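Take a look at the structure below.
All protein chains but one are shown at their positions in the complex.
Moving on, here comes chain A:
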Amino acid sequence: MASNKRMKGVSVTLPVYTYNFATPLTGKKSNDSDHTHKWSVGFKGFHGDLSFCIKKVVFRLHDTYPNPVRTIEQPPFELQETGWGEFEVLVKVYFHPSANEKAAQLYHHIRLHPYQDDPSGGPWPKDKPVTCFLYDELVFNEPTEAFYQILADNNVVGSSGLPLRKYTGKDYAVPPFSVQMEQEELDRLEKAQREVNQQILQLRQRRLALEQEKVSTN
């Protein structure tokens, strides 16, 4: 089958992110310590709903949940639950069979509590959901021809699908990832790298000087 042939030297990147939202519960149920928060966890990408390449997503919750293995076969790949504690969810992504790949595993730590102050300045309001987005990239090395075709058809090959600028609107469900953010991060890394290089140079000079002195005094 030609479609199962691997494309040598080709690598396709699919940017994705895992997310979770959490709102504290009010009402009679909040007295029960097991259900202080209502949260949802999900898996998304930047190229539509990703159903073209993802067959299903399996979320493995903490063992204290009944049936901790939850399978979602239709987009949106999201599930909702209630609970009281933060834990790590194993997100296993199964691909379209033409990819001939094993499932990718990502981890998402569920955030229930706000760790920062609200941007408005005061404490976090109770009805505003706490969000957590974790960006990642799925890299397909030497994909099969069929899968490559699928990815290409859906615009994954050429563009990253990221918005140019950071989202500043009101919708809390929109992730902050953008080309701008990437650039900022790159700049920070650049700066750090330059500092480190400078330090390295200084250290090298110092070492040279010390060694020369050592030789001369011997």
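Simple rule for what comes next: a contact is a pair of C-beta atoms (placed from the backbone, for glycine too) under 8 Å apart; a residue touches a chain by one contact, two chains touch by 3 or more; residues count from 1.
In this section, contacts and distances are computed from a predicted model.
Here one chain is missing from view; checked against "SWR1-complex protein 4", "pyruvate dehydrogenase (acetyl-transferring)", "Mitochondrial import inner membrane translocase subunit" or "Protein transport protein Sec24-like At3g07100", UniProt names that protein "SWR1-complex protein 4". Checked against the full complex, the candidates A:F77, A:F95 or A:Y148 give a single residue touching the omitted chain, namely A:F95.
When the omitted chain is restored, the residue from A:T13, A:T26 or A:T64 that touches it is A:T13. Although one chain is not displayed, chain A still touches it through residues 6, 9-11, 13, 15, 95, 99, 101-102, 104-106, 135-142, 160, 164, 177, 179-183, 185-197, 199-201, 203-207, 210-211, 213-214, 217.
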